[in-house]
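Below you will find the structure I want to go over with you.
For this depiction, one protein chain was excluded, whereas all remaining protein chains were kept in their positions.
Read from first to last, the chains carry the letters A, B and C; within each, the first residue is number 1.
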Amino acid sequence: MNGLTFDIAHLLAGSLVLVSFMMLYQDRLFALINVFALHAVVLALSVAWQAYIQDAHHLYITAAIALVFKAIVIPVGLHRIIQRLGIHRDIETAVGIGPTMLAGIGLVTLSMVLMLRVTPEADPLAREDLAFALSIILLGLLVMVTRRNAVSQVVGFMSLENGLVLAATGAKGMPLVVEISVAFSILIAFIVIGVFLFRIRERFDSVDVGALDDYRGERQ
Amino acid sequence: MIFQLAVQGAQMLLVLLLAPLLIGFVRKVKARLLRRQGPPLIQPYRDLIRLMRKEVVLADNASWLFRVTPYLIFAATWVAAALVPTFAAGLEFSWTADLIVIVALLGSARFFQALAGMDVGTSFGGIGASREVMIASLAEPAMLLIVFSLALVAGATQLSTVAAFMGSPEVGLRVSLGMSLIALVMVAIAENARIPVDNPATHLELTMVHEAMILEYSGRHLAMIELATFLKLLLYVSLISCVFLPWGLASVGAGPKALAIGAAAYLAKLAVLAILLAVFETAVAKMRVFRVPDFLGAALMLALLGTLLLFVSRSL
Amino acid sequence: MTAFSFNAVAAILLIPAGAAAILAALPNYKMTAVVNVVASLLTLLAALSLFITERPAPGQYLIIDDLNIVFIVLNTFVGFTTGVFSASYIGHELETGRLTAPNLRFYHAMYQIMMFGMNLAFVSNNIGLMWVAVELATLTTVLMVGIYRTHEALEAAWKYFILGSVGIALALFGTILVYMAAQPVVGEGTNAMVWSVLIEKAAHFDPALLSVAFIFLLLGYGTKVGLAPLHAWLPDAHAEGPTPISAVLSGLLLNVALYAVLRFKLLLAASPEAIGPGPLMVTMGLTSLIFAAFMLYRRRDIKRLFAYSSIEHMGIIVFAFGMGGPLANFAGLLHMVMHSLTKSAIFFAVGHIAQVKGTQKISEIRGLTESHPGLGWALVIGVVAIAGLPPLGIFMSEFLVVSSTFARHPWLAIPLVFGLLIAFGALVLRLTGLAFGEPRGGTAPVEASYVPMYSHLALVFAAGIYLPAPLVAWFQHVAGILG
Partner (left out) sequence: MISTVALLLCGPAALLGTAVLAGAFSRRASATRLVYGAALAISAALLVIVADHLMGNPGEVSAVTLPLGLPWTGARFRLDGLSAFFLIVVNLGGAVTSLYGVGYGQHESAPHRVLPFYPAFLAGMNLVVLANDAFAFLLSWEFMSLASWALVMAHHRDEANRRAAYIYLVMASFGTLALLLAFGLLAGPAGTYAFDAMRTVQPGPLAAGAVLALMLLGAGSKAGLVPLHAWLPLAHPAAPSHVSALMSGIMTKVAIYGFVRVVFDLLGAPAWWSGVAVLLIGGVTAVLGILHALMEKDLKRLLAYSTIENIGVIFASLGLALAFKANAMPSAAALAFTAALFHVLNHSFFKSLLFFGAGAVLSATGERDMERLGGLIHRLPVTSFVFLVGCVSISALPPFNGFASEWLAFQAILQSPDLPQWGLKVIVPAVGGMLALAAALAAACFVKAFGITFLGRARSAVVEQAHEVDRFSLAAMAVLAVLCLLAGLLPGFVIDGLSTVTLPLIGDRMPVQTAQPWLSIVPIAESRSSYNGLLVFVFITISASLAAFFIHRFASHALRRGLAWGCGFDDAAPAAQYTAVSFAQPIRRVFGGFAFRARETVEMPAPGTLDPARIKVDIHDVAWETFYQPIAGAIDFATERLNYLQFLTIRRYLTLVFLYLVILLLVLALWP
């Protein structure tokens, strides 16, 4: 493949990682959701670009899903949930922003190291993409474990899943990508609905996972 | 064959007849040492006969065991005593039992004596029995270790063989043998309930050991037990004499002349040892019951030391 | 013949799928229960027919080989017996009003979907398809765990759901990585996901990619196997869901995930430069074993107790497969089968016990052998079996694992034996309290279905005494495959 296409793909993937970092940095729910929307948009772009250079047309569907569902539906839904629940705007982060960022950097380097051990014969784009995807996944997990609020955890999970889609699309001619992205969208919908359900069933006064855990399996 | 059997029988009768005499002799010597006249030598015989004539007063609670025990004790002790070479070694039935068996026979006599002590159900019987078994639990291991060291020197636990070996020149003078001799004497004192471990002449129940066990016995039963006690003392004395002073002991299948010499020598040894015993008993005082373990512990240690020394010296 | 045998494979998948559709439509719970049992029975028969029929060549999506037949038959069998058990169990739940008719409709439909998912996972030859199937089975069980709608049940389901989803994601990434590793060698397209193709070419794959892939797969599927420290969902899901589901979770779903791990272990073993899967699995196995063994002591809830014992045994199995070698692999397979049978039998018993005693608190259940001899002795035999005492099957597998390990790597055997002993102490301690002593708790007679639990126990007992030669040959062959 010629340099330009490669660079563009590289650029998009890289910017996804960057957006992940931005998510790590956010400490307000609305801002976090918006950043996630941006994350989804960038993902949609890179997926579309992959579709174009691999001229695998089914990938456009994935791109579309990412754009419509993740960049629009879900964020809007989350906005409404937050308003409905009226939960305070601040995210009480379990770990401070600074350490989180440092950890994030560590994770990215780790994934780079891992992927650079891969034999260069492999498709270079695949290598780069994988390195980025791995970092995005790890960062997403990091968001999940450093946030107390269920909504932000959901967001983290979705960004993680974006990393998966990125990897899947980066893999040339991988089958089932569309189906997988659909399946995941459903999964996420479940999670969001779950968060929502717990609210309307009046079982938990907040969707703070901490409160949700007050029972914690076996009472002492 | 017949002659051998006769000798064996003679030995059995001899020990039976000599035992009271030995006691009488010891008492006499002790009395003399205390500047007393003392009872005549044959007093023990008289005592026995008088006891035989008296009626038996049996405690209400006494069971059959209480009445059988005296005969068992007497029989076991007599057999044991008869198996120890007195004037002649290698008698017809000497191989029936070796030294370990003889010790064990005395052990079974003690076992039944302790049981009989507990049978009536008085506290005195309990006192005697529990103290007796405590003493025995230390004396028996010591005795067995002594047996070990003798057996290691002589290469046998068969008394005749041991005596023959000790009589032979190659035995020489050995530290370990000295230790075992001392240990044996201490054990003998404890086993026979002599001063300082126990006082055969006491009448104060709380200090009794042996006497407390037989407190309830009377009449012919008491006679049996007394006789057994006499036999026991004789047994230990002749044991010491045949192992550590084996001179003059008639050898296996010897003629009448040798036997006569043996008998004379035996009587002489008895006299000497009896005098020593009397002197010792007048010299020391009875110790408290709970000093006895230390006394016997010392015997045990000596015996063990003797055995270990032998093991070591053997390999050199 | 081929035609028929293909139908057999199809039947394994279609019967549950169709049954699910019907059950979703049927209103009456008695009938649904019956249909459920019948469908499971048919599936079992279809699975058994796999033995007699000639196998199809592995296709792009489906495969039948020695490895998965064992799993399929076990799966369908326990699925069937559990169906029988749940018929009587659910009846009681309905009377006590813990469940309602609509719940039940949903429940039975979900049950069949879950069976479908598990069977699909077993027969799928395509790692992507396998992933989808495993996730399907997982998500259905999530829904069933939450079926009681109690605070605890929903919380357990939620925990299961979140942790499960993360596992899903990790497993998917691993799958993608495998594809990436295969794609340069095998070429683009579905072929690069067909296991039977991959295993042939695995030697030429990029080792580094494979290694990373295996770590993600081990964590992703290991979450469902319940290996510590990924086990968190397991105890609560077992404790709060309906007991038939606990039985299926312990007896089957863990095996499904384990099966997936094994497939990828083979793949990795075929590529020499890649990281050795053995040490990883041995470590995880020992960790889970010892951790679960200690956790057993402080349990207050009877179902949670046995959930932890499942973790412990999964640890043993993973350890055995990690050790590798004919003996250890044989033991691992045997142990897996025995554990499925025993543990589901135990849960059958526990389900009825909890119903008659009206509680799951261990401290409130006493003297079962007196108050309910049938259940009590079943529990005793079950625990004796699960604790690895003869003459029951698990003793044989533990015998093989321990002795062979000690002969090869003594230092690995010590922690293994240590964990086994600790767990044994805990199980027997609890058993002593539950089965013996002054009876406590409800003493109402129970209309229990003894057939499933005692048939399982009878099988376990028979296996402990006598393994039929063909089965042995089979296992040895599979153990050979597992290398």
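Following the convention adopted for this analysis, a contact is a pair of C-beta atoms (placed from the backbone, for glycine too) under 8 Å apart; a residue touches a chain by one contact, two chains touch by 3 or more.
Since this is a predicted model, take the numbers as computed values, not measurements.
Although it is left out of the displayed model, the omitted chain contacts the following shown chains in the full complex: A, B, C. Of the options B:Asp47, B:Asp98, B:Glu191 or B:Glu281, the residue whose C-beta touches the omitted chain is B:Asp98.
Residue B:Met118 is the one among B:Ala10, B:Met118 or B:Ala268 that touches the chain missing from this view.
Summary of contacts with the chain left out: across B:Ala19, B:Leu91 or B:Ile127, the touching residue is B:Ile127. Interface note: of C:Leu420, C:Val446 or C:Leu459, the residue touching the hidden chain in the full complex is C:Leu420.
The chain not shown here touches chain C at positions 158-159, 162-163, 166, 170, 211-212, 215-216, 218-219, 223, 229-230, 232-233, 235, 275, 280, 291, 294-295, 297-298, 325, 327, 367, 369, 384, 387, 389-391, 395-396, 399-400, 402-408, 413, 417, 420-422, 424-425, 428-429, 432, 436-438, 464-467, 469, 472.
In the full complex, chain A touches the omitted chain through residues 94, 107, 110-111, 113-114, 117, 138, 141-142, 144-145, 147-148, 153, 209-210, 212-213, 216-218, 220.
Contacts to the hidden chain, counted on chain B, fall at residues 52-61, 63-65, 71-72, 74-76, 78-79, 82, 93, 95-98, 100-101, 104-105, 107-108, 110-111, 114-115, 118-127, 129-131, 133-134, 136-141, 144-145, 148, 151-152, 155-158, 161, 205, 215-216, 219-220, 223-224, 289-290, 293, 300, 304, 307-308, 310-312, 314-315.
Here, only the chains that are shown with their structure count from here on.
Touching chain A and chain C at once is no chain at all. Relative to the centroid of all protein Cα atoms, the closest per-chain Cα centroid is that of C.
Comparing the CA-atom centres of all chains against that of chain A, the greatest distance is found for B. If you average the CA atoms of chain A and of chain C, the two centres end up 31 Å from each other. Chain B and chain C have Cα centroids separated by 79 Å.
Distance between chain centres (mean CA atoms), chain A to chain B: 100 Å.
Chain C makes touch with chain A in their complex at residues 128-129, 132, 135, 139, 151-152, 154-156, 158-159, 161-162, 165-166, 168-169, 172-173, 176-177, 179-181, 183-184, 188-190, 192-193, 206, 208-209, 212, 235-236, 239, 299-301, 304. Remark: chain A residues 114-115, 117-119, 121-123, 126, 130, 133-134, 137, 141, 144, 153, 157, 160-161, 163-164, 167-168, 171-176, 179-180, 183, 187, 190-191, 194, 198, 203, 212-213, 215, 217-218 touch chain C in the complex.
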